[in-house]
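Since the structure comes first, as structure tokens, the remarks are kept for the end.
The complex is shown incomplete by one protein chain, all other protein chains being positioned as in the whole.
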Amino acid sequence: MRPIATTRSAAGIPTGLLAVWWVLASEIVIFGGLLGSYVMYRLAHDAWAAQAEATNTWIGAFNTFVLLTSSLTAVLAHQAAEHGDGKLAAKRLYYTCIGAATFIVVKAFEWTTEIQHGMTISSNTFWSFYYTAAGLHALHVIAGAILMLFVAADAAKGRELHRVELIGIYWHFVDIVWIFLFPLLYIAK
Amino acid sequence: MAEHATPHPAHAHEAHHEEGWVKKYLWSTDHKIICFQYMFTGMFMALIGGFFSYVFRMQTAFPGVEVPFYGLVSAAEYNGLITSHGSIMIFWVAMPVLIAAFGNYLIPLMIGADDMVFPKINRLSYQIFLLSVIVLLSSFFVEGGPFGGAWTAYPPLSASGAYNNTPLGSSLWLVAVALEFVAFLLGGINFITTAMNSRAPGMKLYDIPIVVWFIVIASILFMASVGPLIAGAVMLFFDQNIGTGFFDPARGGDPVLWQHLFWFFGHPEVYVVLLPAIGITAEIITTFSRKKLFGYKVVLNTAIATAVLSFTVWAHHQFIAGIDPRMAHIFTITTLLISVPIAEMMFVFIATLYGGSITLSTPMLWALAFIGEFLIGGVTGIFLGASGADIYFHDTYFVLAHFHYTFFPIAVIGTFAGVTYWFPKMFGKMMNETLGKLHFWITIIAFNFIFIPLFILGAAGDHRRIYDYQNFPQLAGPEYFFLREMATIALIVMLLAQVLFFVNVFISLRNGKKAGRNPFKSNTLEWQADSPPPHGNFAELPTVYRGPYEYSVPGRADDYWPQNAAS
Amino acid sequence: MIERWVVQASTYAADIDGVIWLIAVLVGFWFLVAEAVFLWLIVRFRVRDGQSAQYITGEEKKQMRFISWPHYLVLVCDVFIVVGAVRVWVEVKQELPSEAESQHVRVIGQQWAWSFVHPGADGKLETADDIRTVDELHVQVDQKYIYELEARDVLHSFSVPVFRLKQDAVPGRVITGWFEPTMTGTYDIQCAEICGIGHGMMAARIVIESPEQHAAWIASQSAPRLAATR
Partner (left out) sequence: MADHAAPAEVHHHVNYVRIWQILLALLVVSVLGPMIGIKIVTLITAFGIAVVKAYLVAKNFMHLNVQPRYVVYILGTALVFMLLFYAGTAGDVMKHAGDNWHKVYVEPSATEAAPHH
């Protein structure tokens, strides 16, 4: 049973939504610390540009496309949920999950190729950052997709529709992180 | 401790006694039970940390002695003991007790809610915390022993088993710390959301008790500062275990980066545990001096100013650690600036006493001692924040004594103040005042006899984390050892005095006078619930009509005016 | 204040002690006033029969000044402390003596010993007559030295209490600084940053010698080595 506390909204927005914003604030500082460190190191080591040459911009761009599109389906799911159409919302969330799966599969393929070519996490500190930052992001993608499956299953039965928006916001945040990772890791050469 | 849970007719679980116990105490989502889980785990860890301090203080004062109940201390063990003492006391005692336990207990009760907004996440938070405790304790038993590179874990020492000889211990330590952070992130989001969204009808921002404000500000501080260190922990873990070179200078890494990541968290962390302790003090001082808090908004503003400023001072821990000397100027200025709001906060508490009607009960004694002792910690910090003086004092026992004069008031005095004050509410029984005062005086006097000698030793050149000072001719004199022995003996006295507290708790639980709802005639909402409050806290959720500190309002018969009293 | 326990053996030791003294006076005064007021209030306003507490909000301007004035005074004290601290900091950590009037000495921390490279008779490092020692640094009184601080493995901290000098050694970095001894004698060098199991025994000695003694020491170190290389 949900406590009465959860249903109050003295701050003007629903509790779940408020909590999601705080989660994102804490995520900003985690990624901020990691990417800030990366930028400092990158600017200190001009030679890393030669390493960055070996990243595959096309795969990165394709994954950006996949994430942007999955964000679109997530926000459309939210739209459907707002109209009370749980089935449609669930369907669109499943599309988003397919996007997440595509992203991970492409990433796995990309990493496999790179590791086969000797670019491992310990071969150079650029690659250490490459795998750590993208890996941390990929973990967020996976976690978000799993949560989304639960939300979608509920939504399909018309339950907890407000969660569609919450998982969507989280998903857009994951998208934004990638929007910055893409130029940082792939384009800047 | 069967007293503190009122039977709940809704869930009549007559099936199995053990299952009921597990459900009630281990698997509960009730914020009060989670408070007890955090508090007892924290106190258990405090016993371990306290025992460790006894062992290594014995070695420092009487080098080579066979420590009773332990045995001989080797240099590696010594490092492991001091590291574990530091990390346990901060991460597994101060944090769980002050933020998690008091936050869990007080926030829903004081804002007039029936529980946290996310009870299951609250339970998960404790379970992750418990896991972190288990991981940390397991590091004592692995090959090589626990991590021994100080709680700051500076690489390259912490990054390589070749340097620290504790490859497993250092990784387990890091994992435990990271898990602990996750636990408090979950808990913190719960606290913040609850306090923001679930206040009782009528409770405006300036009607929130200071302790709730401060715990929330502390949670925000924690959340905003810990991120870079979580990222750093991942990087260090990879350095330790899969051969990356984030902090390895031979591969383009920079060990100084870790110091920044660590202290960007580490300094706000001081305020993370300080603010709840000050909040507890505010509640107690107003209650036992029957006074309105002097300048509620001033207190709040100083806390926010402190919180923001605390993000700009971190590098004063690194003045001589290899950072660019020009940066030291900026951080000296910001560090001295932060003394202003904190000093102002202390002035406010002192001013609150003026014109009061002070009862020196046990909780009040603890609260007053907090201010008196914390002032010492505060003023000695100026020596360390001023770059020129820090050249000498850095990494001496002066630093150690300074931060024990802040952390001891926070973690021990603040906790005892809170526990003795809310004990009647938590367990429905009054505590024994005689035993409580005896415990108070022995603890406080012994505490000063521990750390004043250490101030002198620090000024005389004792540097920290030294296994045997006989290796340093300048520090091997008998007058030095006299001071070290004095501190050690005082420590033993203080640790033994804690038995009094546990005896007091035991006696009070068995034979204590029954506490009514509001034994101290206090205003805040938790005193309007039953003692102990049942699951769901209030029979009828309260409505708030006024601020929390309306004591001795002229023209009223009572000298208190509960927040939820309509008139 | 510090000189009661540790002698001042460098030119800037007295300045650092001076800052410490300045802070001690300023904050010591405030501390005593605050504690005195605090204790007085506790004694003065103990609970009495038939006397109830006053209702003071502390929000009015007239009342606020009881905390705002002390707080401005704290700010003023802070300014003095900042100025004092920064001046000493610049002197000790930023301004190096000129190359002409100073000698270089290399200090290397490693687990768990200090190695020192002295310039030898020619007064220059990186020459054949460099003198390497372990855990013993020989310097000449009233001579300016520029140290180059390095670490081989983990962080160490080069700390000479009689000089009031402390500087962490960071692997991957060379950190320079200076000192000028002002009295002869043999004193402790500590490692003030935890560096592993042997941290507690990483003790070295600094031997401050008169010019004659120092020359003799250089000669005694150089002679056998020169003989060996020939």
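By letter and in written order, the chains are A, B and C; residue numbering begins at 1 in each of them.
FYI, a residue touches a chain if its C-beta (ideal position, glycine included) is under 8 Å from a C-beta of that chain, and two chains touch if they have at least 3 such contacts.
Quantities reported herein were computed from a predicted structural model and do not represent experimental measurements.
Enquirer: Would you list the chains present here that the left-out chain is in contact with?
Expert: Result: the unshown chain touches A, B, C.
Enquirer: Check the options C:A36, C:V83, C:V174 or C:A219 and report the residue that touches the missing chain.
Expert: C:V174
Enquirer: Out of A:W111, A:Y130 or A:F173, which is the one that touches the chain we can't see?
Expert: In the complete complex, the chain left out is touched by residue A:F173.
Enquirer: Could you tell which one of B:E77, B:D207 or B:D254 touches the chain left off the display?
Expert: Selected residue, touching the omitted chain: B:D254.
Enquirer: Since one chain has been left out of the picture, which residues of chain C touch it in the full complex?
Expert: Residues touching the hidden chain, for chain C, are 93-94, 96, 150, 172-177.
Enquirer: Just checking the interface: what residues of chain B touch the absent partner chain?
Expert: These residues of chain B touch the chain that is not shown: 224-225, 227-228, 249-250, 252, 254, 256-257, 260, 264, 311-312, 314-315, 322-327, 330-331.
Enquirer: In the complete complex, which positions of chain A touch the hidden chain?
Expert: Output for chain A: 7, 9, 11-14, 17, 21-22, 24-26, 28-29, 32-33, 36-37, 39-41, 43-47, 50-51, 53-54, 56-57, 61, 64-65, 68-69, 71-72, 74-76, 79, 82, 113, 117-119, 124, 162, 165, 168-169, 172-173, 175-176, 179-180, 182-183, 187-189.
Heads up, the rule we're going with is that only the chains that are shown with their structure count from here on.
Enquirer: Chains shared as neighbours by chain B and chain C?
Expert: For chain B paired with chain C, there are no chains in contact with each.
Enquirer: When the centre of a chain is set as the mean of its C-alpha atoms, what distance in Å lies between chain B and chain C?
Expert: Distance between chain centres: 31 Å.
Enquirer: Roughly how far is chain A from chain C, centre to centre by C-alpha average, rounded to an integer in Å?
Expert: Going by mean C-alpha positions, chain A sits 49 Å from chain C.
Enquirer: Can you tell me which positions in chain B touch chain C when the two form their complex?
Expert: The contact residues of chain B facing chain C are 75-76, 78-79, 148-150, 154-157, 163-165, 249-250, 253-256, 289-298, 320-322, 325-326, 328-329, 332-333, 336-337, 339-340, 343-344, 346-348, 350-360, 368, 371-372, 375-376, 379, 382-383, 386-396, 456, 459-461, 463-468, 471-475, 551-554, 559.
Enquirer: Which part of chain A faces chain B closely enough to touch in the complex?
Expert: Answer in residue numbers: 3-6, 8-11, 13, 15, 18-19, 22-23, 25-34, 36-37, 40-41, 44-45, 121-122, 124-125, 128-129, 132, 136.
Enquirer: Under the stated contact criterion, what part of chain B meets chain A in this complex?
Expert: Residue positions touching the partner: 108, 113-119, 185, 189-190, 192-194, 196-199, 203, 223-232, 234-235, 238, 242-246, 251-254, 257, 261, 264, 536, 541.
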